[in-house]
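Can you read through this structure? Questions will come right after.
Omission of a single protein chain aside, the complex is shown with its protein chains in their original locations.
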Amino acid sequence: MRQIFHIVTKAKNFDRVIGKAKLIDGGNGRCICEMKVEEEHENRGQTLHGGMTATLVDNISTIALMSYNDGTPPGVSVNMNISYLKAAPSNTTIVIDARTLRVGKRLAYLSVDVTNKETSELIAQGQHTKFIGS
Amino acid sequence: MRQIFHIVTKAKNFDRVIGKAKLIDGGNGRCICEMKVEEEHENRGQTLHGGMTATLVDNISTIALMSYNDGTPPGVSVNMNISYLKAAPSNTTIVIDARTLRVGKRLAYLSVDVTNKETSELIAQGQHTKFIGS
Amino acid sequence: MRQIFHIVTKAKNFDRVIGKAKLIDGGNGRCICEMKVEEEHENRGQTLHGGMTATLVDNISTIALMSYNDGTPPGVSVNMNISYLKAAPSNTTIVIDARTLRVGKRLAYLSVDVTNKETSELIAQGQHTKFIGS
Partner (left out) sequence: MRQIFHIVTKAKNFDRVIGKAKLIDGGNGRCICEMKVEEEHENRGQTLHGGMTATLVDNISTIALMSYNDGTPPGVSVNMNISYLKAAPSNTTIVIDARTLRVGKRLAYLSVDVTNKETSELIAQGQHTKFIGS
């Protein structure tokens, strides 16, 4: 998982935007990361950008899936739904905790909680459905 | 709208990632843009990244809302749901068409179609609910 | 389509709750119905119940899919997202307009607008992703 994480976060493609996320724990369908909200992650209101939140939900849950059952190849996304519960201002350290809920024949169902590390309050909650690759 | 668009796309914050989108038309609650999919927008499969799609849905619908009724101040996001219908490979020109469906007292409801410019096929469809600012 | 519609709306199973919907038009992946909101469809606030709206989105889009390409067998639902834009009070006649956006190898993507027939205002908008049956 550390290797996958390294490749994703050092990319030149859009994956680069999560480059400052740090892998904390994971494996067996789960991936937990931390990230400090900095200017590059923010909207004009100087809080975590909703598109950045969505990108974290997408990528960290994909890494979680890749660790499921000793390696599950991810395919393209089918659906992503994100509830934004509370803003995360500049310098907040956020925890992104992605879980694999189910892996069927064709689809994987993933769930992600984004919380404020200090207060444990939920910032966002995401549901992500993906095809499984081949 | 051209001014808003300029400010958003030239930002140093996360809005910068839509910097290559071009404003095509808009006003009165609508905003239509185009963008060519390049490496910086892609996932490892070399198609438009789901997080980039989400960021386009978020930002372009927010700009659409800002043009509603001669200027509606946007607030934070409440919910965003995105269906990913078809991949957009490298060099595809995509059209992002955001519409304001309803502006109530507290919330605005927005809808976004992302299509392949050449084939007119849907790539993604987003629903975005936002607070209205004050 | 009239036959499918008849079978669905006369059922003893949960499909029965849409029994008062009337087929207006459809075919080729689309299905348009009308229904007057009565007590049996309402919540305690005497407006269309969110669960009833969800059931209309589910069923009418499934009938739309069944008419796609001279008959597409529907499978189980993968995801359904509904935005509730405005309440529909007792006796409102609503129009349910379901469209097939895409039919891939495994999944079908459907979209449903629920509007107030008199005012044309949007009451709800649904996105529905389904497996295709076999």
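Chains here go by letter, A, B and C, matching the order in which they are written, and residues are numbered from 1 within each.
Everything that follows uses one rule, which is that a contact is a pair of C-beta atoms (placed from the backbone, for glycine too) under 8 Å apart; a residue touches a chain by one contact, two chains touch by 3 or more.
Source: prediction; values computed, not measured.
Trainee: One chain is left out of this view; which of C:19, C:50 or C:104 touches it in the full complex?
Mentor: From the options C:19, C:50 or C:104, the contact with the absent chain belongs to C:50.
Trainee: Going by the contact rule already stated, which one of B:13, B:62 or B:129 would touch the omitted chain in the full complex?
Mentor: Counting the whole complex, the residue in contact with the absent chain is B:129.
Trainee: From the list C:87, C:103 or C:132, which touches the chain that is not on show?
Mentor: C:87
Trainee: Could you list which residues of chain B touch the chain missing from the display?
Mentor: Touch with the absent chain occurs at residues 78-79, 81, 106-107, 127, 129, 131.
Trainee: Could you list which residues of chain A touch the chain missing from the display?
Mentor: Residues of chain A in touch with the missing chain: 79, 81, 83, 85-86, 101-102, 104, 109, 111, 121-122, 125, 127, 129.
Trainee: For chain C, which residues lie in contact with the unshown chain of the complex?
Mentor: 8, 11-17, 39-47, 49-52, 54-59, 76-84, 87
Quick note on the criterion: only the chains that are shown with their structure count from here on.
Trainee: Rounded to the nearest whole Å, what is the centre-to-centre distance of chain B and chain C, using the mean of the C-alpha atoms as each centre?
Mentor: Using C-alpha averages as centres, the distance is 27 Å.
Trainee: What's the distance between the Cα centroids of chain A and chain C, rounded to whole Å?
Mentor: Inter-chain centre distance comes to 33 Å.
Trainee: Among the residues of chain A, pick out those that touch two or more other chains and give their numbers.
Mentor: Residues 78-79, 81.
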